[in-house]
Structures are given as C-alpha cells and as structure tokens.
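Every protein chain but one is kept in place in this view of the complex.
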Amino acid sequence: MADVTLRKVVKKYDDVLAVRGIDLDIADHEFVVLVGPSGCGKSTTLRMIAGLEDITDGDIMIGGDIVNDVPPKDRDIAMVFQNYALYPHMTVAENMSFGLRLKRYPKAEIKTRIDEAARMLDIVELVDRKPKQLSGGQRQRVAMGRAIVRNPKVFLFDEPLSNLDAKLRVQMRIEIKKVHQKVRTTTVYVTHDQVEAMTLADRVVVMNHGRIEQIGTPNELYHKPATKFVASFIGSPAMNFIPCRLEESGGKLHVRITDRLAFPLPPARAARYQSVSRTDRLLLGLRPEHITEASAHPEPGVENFDTVLDVTEPMGMETLIYFALEGAQICGRVNPNAGAVDGGPLRLAVDLNNMHLLNEGTGAVI
Amino acid sequence: MTSTVVIDKAAPSRPVQLRSMSRDRAWALKWSYFFLTLFAIFSLVPPLYMVITSLKTSAEISAATNPWWVYHPTLSNYVELLTSNQFLTFFRNSALVSIFVVTITMLISVPAAFALARMRFWGSATLATGVFLTYLIPETLLFLPLFKMFAAFGELTGIQLINKWYVLLIIYPTLTVPFCTWIMIGYFASIPKELDEAAIIDGASWFQTLTRIFIPVAMPGLIAATIFAFTVSWAQFLYPLVFTTSTDQLVLPVGIVTTLIKGDVFAWGQIMTGALLGAAPPLIIYAFLMDYYIAGLTAGATKG
Partner (left out) sequence: MADVAIERSATAPRTVRKRASLRTALKRKSTAAFLMTLPLILLIALLVIYPAFYSLHLATLNKSMQRFIGLGNFQFLFKRETFWLVVEQSCIFAITAVVFKALIGFIVAHVVHNIPAKGQRKWRGMLLVPWVIPPAMSTLAWLWLFDPSYSAFNYLLAGVGVDRIPWTGETGWARFSVILVNIWFGAPFFMIMYLAALKSVPDQLYEAAAIDGANWWQRIWYVTLPMMRNIIAITTLFSLIVTFANFDIVRILTAGGPLDRTHMFATWAFRIGIEGGDIPLGASVSLFMVPILAIAAVFILRDINKRGNEA
C-alpha cells in the first residue's frame, strides 16, 4: 500500500511531447482514473508509473521513494493490460503465480494466495484451464487475479474493459469496484470511456494533449468543470455550447443568444458574472437535463422559450430532443409525455441556475 | 460431390441455372481428381521405383525382366546394408552432424531472433535484412573459398579440419542459421508486446522472458525451424562432397553416391535401398509433423 506522486513528469518521443509535465498526487488506497481521448498521454503516464517507459524529465514516487530508475519488477506494482496479456501456454493458476514463482515464494504461500484471489474473483473452477478455453470476461478476471496475488503497492489498469462487449463491461466495472473495496490497494486506471471513469473513480484526472485539464471527484467534474474540454468530455449526451454575450438591460444582466432570444440571469449568477466584459464572445454551457419542457409555473432562474425540433430520440424514461440554435445543435431531455415530435414545435425551459459561462477564446469556465 | 448429387435428387424443381452450376462443379471435381492422380503418379514414381528396385536381387535386376514388378521379393539388400559397418558409419555420421547442427543452429538463432525482434538496438534492422540476404546466398558460391580457407587454416595452425566429419558442424550453420533466425524473428514478432511487458512486471529478466515465455509460446515456430535445420543438414550434398573424402568420414548422401556406385558395375538394388534409407528420416519426420514442416516452408515468405 502506498501513495503515488508525479512531479513535473515529461515524456518525449524523439521530438514529440507525449506528456508535458504533469503533477499528480494519489493518496494511499485511492482509486484514480486517468481519462481522455486517445493520444492524450494517459497510457504513457501509466506506463511511466509502471516503469515500462523511461521518463524524460521529472520524478515519480511510489510510497515516498523516487522510482525513476527502478526497473518495473522492483517497483512493486501490478498491471492489467487491455488485451489481458495472459501467457497462453500456462494455466490460470500458473499465470497468476508466475511472478511469485520468479520471486521464489514458498509453494504453500503461492497456493494460499491463488486460492484467495480465485475465490474473490469467482474463478475457482477455472484455475486449471488455459487462457484459450476462457471467455473474455473470464480472461479479464484472471488478469486481475494475476495482479491481486502479487499483493502489490499499486494496481495499474490500462483500458482493461475496452475489449469486452457493453454488457460485460458494466458487469466487470462493478467487479473491479468490489475488488478495490476488498483489497483497498492504490489504483491507477486508464480509460477513454468517461462513464467508466465516473463510475469507478474516487478522483478523476482528465487529460488532454499531454496535460492535466482537471482533477476532481466525479461530481466536481460534472458540476464544476474547469474548462470547455472537461465540460464537453464528461457527461453523455455532452453539454451544449451556445454562442452568446452578456448585456445589461432594464437593470438586469442578460445572456443574449440571438436578437430575439435573451435570458435574464438569476441573481447569484448575475453577481458572479458582473465583471465579465460585455463585448467578450462567450459560450453558454447547458447540460441536456437543464433543457426541458416548459412548465406553467417556472421556478426562479428557469426561463421558457419556443423552438421547432429537428429530431427526437425516445429513450423510454425520457426523450432526447435536438434543435438548432445560432448554428449550434442543441440537445435537451424532456418527459416522454411532453408532446415532442420530429419537426414539431415545443415550448422549452432552460434552467439557468445550472448554467456555465465559458470564454469562447480560451475555453475557460468563468 | 455427394452433396451436390443429393441436392439434385431432392429438389428436381430447382432452376435450371443452379442445376447446371452444380453439374459444372461435379465436372470440375472429376477433372481435379484426374489431374491430382496424374500429378501424384509423377511425384511418387521415383520413390516407388526405389522401393521396387530395393526389393530385387542383383540377378533379377540384370535379367532385365519387367522393371516395374518384383518377381522374387527379398529384403537381402536391407539386411546387407544395415549390417555393413561402412553404411552404419555413414548413417552415424549423418545423424551426429544433423543433431549437432540442429543444436548449434537453435542456440545461435533463437537468442539472435529474440534480440532482433524485441530489443531494438543500433543496426538491428540492417542486421535482420542482412540475415535474410545471407539466406539467399547459395552454397555453390562459397564452397571453393571455404575449402581454401579451411586448408589455409590447417596449414597455419596445424589443426586439420578438412576430411573430418565435424568440419561440417562449422559449415552447415551457414545454411541453417539465417533461415531459422528469419522465421523465428517472424514468430517472435507476432507475440503481442504486452506479453513481455507483463513478464517484465512479473519480475522476469530478459533471459527469463525468452526461456519461460517466448520459447514456449513460439514452440510451433521452433519445431518448424528445427525440422528445417534437420532436413537441410541431412540432405546437404555439396559440402560433404568437397570437405570429406575418407570413407569413415562420409555422411549418408555422399557415402551412397561415392561408394555404392562402383565404376560401371552398378549395384542398383543396394543403391536404391541406401537411397531409400537415406530418405527415410526426413520422410518419417514429414509424415508425423507435416503441418510444422509446411509451416516452416511457407514461413519464409509469409512472415516477412
């Protein structure tokens, strides 16, 4: 068990900067997920923690020791790979015990650990099979078992679920969470799937272009994104961005979208945005759940407006609606009974209490 | 073939187009079998003729009866050869040379292939290409300079290697190592990178990764390479012809060709028996490990 610290870690491949100096503190027992689009440097970061890649600059510490030059085997880590990387010529038990056997653990000890891990992962009856005879989900369990028996300081997961089908992925996600609750080992988990990140993590690290965009709990990231990238990356369907600017009219601060459409800001928001320049090109960020059907008695900060829908997507418990506003495609979520039809008119309400205001140029959330 | 017939009977109302198609196919199949039989006869006539002749006495051969038929089958040729010290010496030399060459080849090519496939270092790509080019250099280009080199080496050091069967242990690897390295590079390269990373994290050294992961996983390739090295060593004719002359140093192919063909008095029964016995080890390996044999054969071009 140990904490993991990254200090100004840089990775350069020839002339390409893959990781541009990141700082990260991962506490003991914590489950941290690195998430971002492909090529954002998340896998490279993980592989540097594992010791599979040299670091170009900076320091990596595991349990307080600098491990920059420590070979992977001496870092006391375990890793689960995307394609499982099970040794095809070994049985499940041999796969799980390979590391222990290399370290010459006593046979009895190895057996206890394998039994324990197999029981935890519900693969007791599979221990004598070869990887070929296992399903994808079972292979994934074995790969995790191989990590667990080592009892390492840190678990590293490199997109472990992306080779599984959607249903199995959900199941294994829960499985991973359960295992972590039991063994409480510090875990660094890499994925490109924001749902996986949100559901698994104690804290999520959103990465983009080799930099950390934001670190926070899933809820923080969702409700208080720091940048446009985070705002758009987290949440599905993604947050809507509507070009707008601020204007003063009738003594109240409004967010103006078109000549005919402007919403007055609720007092709390108005106070926060008072100092923003009225000439800046801004983006109004609204999550789909904050664009709903209008009600007869809107709450304060909720404003109604009329629109014509392009497309509707009934999802059962809700209906997703799409319409155009100022050249932007907007998505909203309405009640299935709200009368939304393809091409039909609908009166909608926006909840400005949950709005975000972004600077269009810098992408920063104001 | 049977299935198309069944379809025709079971569904007489099928469109004409379809029926003529299946009839076409039946004809194509008949022609295929005709050609196959023809080619198989062409392929198997020489070995079969070896068997036929090997079962004849010299008297029957020189009597010029029907050469394709054995009237008085006998195993005397086999008995004679298998009890002849000379022939057994050839066989022993061949076996020793082949086994040692296979061992040497594997000891050289497997680590080299691993290094070339996995441990990128300065010049490794060039070296891999060079290995393949070496494989393309035929032995007929090198036998004279090599002969002279070994003669000069003998004069220089007093260690006479020419006319000793074990000189072949030094020379044969030039024929086997390049190709074996080449196909092992292919097999090793097809092992996913994550597998050695997993091994490294599990605490394996490079050497352990090779012996405990790569070699077992690439076993089919290893078997194919071994078969290749063995058959090449067993069949090689030019080098032993050049480098060995005393009858106790000869390997099987050269031994049979040089000792059994005595002037004009051809002992054809014995020659064919000897040739058959000389062909037996590769044929037996082929019979039991055909898939590996073919994998090794095609690997050179498909693994590139």
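For clarity, chains are labelled A and B in written order, and residue numbers in each chain start from 1.
Following the convention adopted for this analysis, contacts are C-beta pairs under 8 Å (C-beta built on N, C-alpha and C of every residue); 3 or more make two chains touch, one makes a residue touch a chain.
Since this is a predicted model, take the numbers as computed values, not measurements.
Checked against the full complex, the one of B:Val70, B:Ala95 or B:Ile170 touching the unshown chain is B:Ile170.
Among B:Val70, B:Leu96 or B:Ala235, only B:Ala235 touches the chain that is left out of the view.
Remark: the residues of chain B touching the chain excluded from display are 1, 28-29, 32-33, 35-36, 39-40, 42-47, 49-50, 53, 61, 64, 66-68, 107-109, 111-112, 114-116, 119, 121-122, 124, 127, 129-134, 136-149, 170-171, 173-174, 177-178, 181, 206, 231, 234-235, 237-238, 241-242, 253-254, 256-257, 266, 268, 271-272, 275-276, 278-279, 282-283, 286-287, 290, 293-294, 297-298, 300-302, 304.
As a convention for this text, only the chains that are shown with their structure count from here on.
Taking the mean of the C-alpha atoms as each chain's centre, chain A and chain B sit 57 Å apart.
Listing the residues of chain B that touch chain A in their complex gives 192, 194-195, 197-204, 208, 212-213, 216-217, 219. Of all the residues in chain A, the ones that touch chain B in their complex are 50-52, 71-73, 77-79, 81-83, 85-89, 98-99, 102-103, 146, 150.
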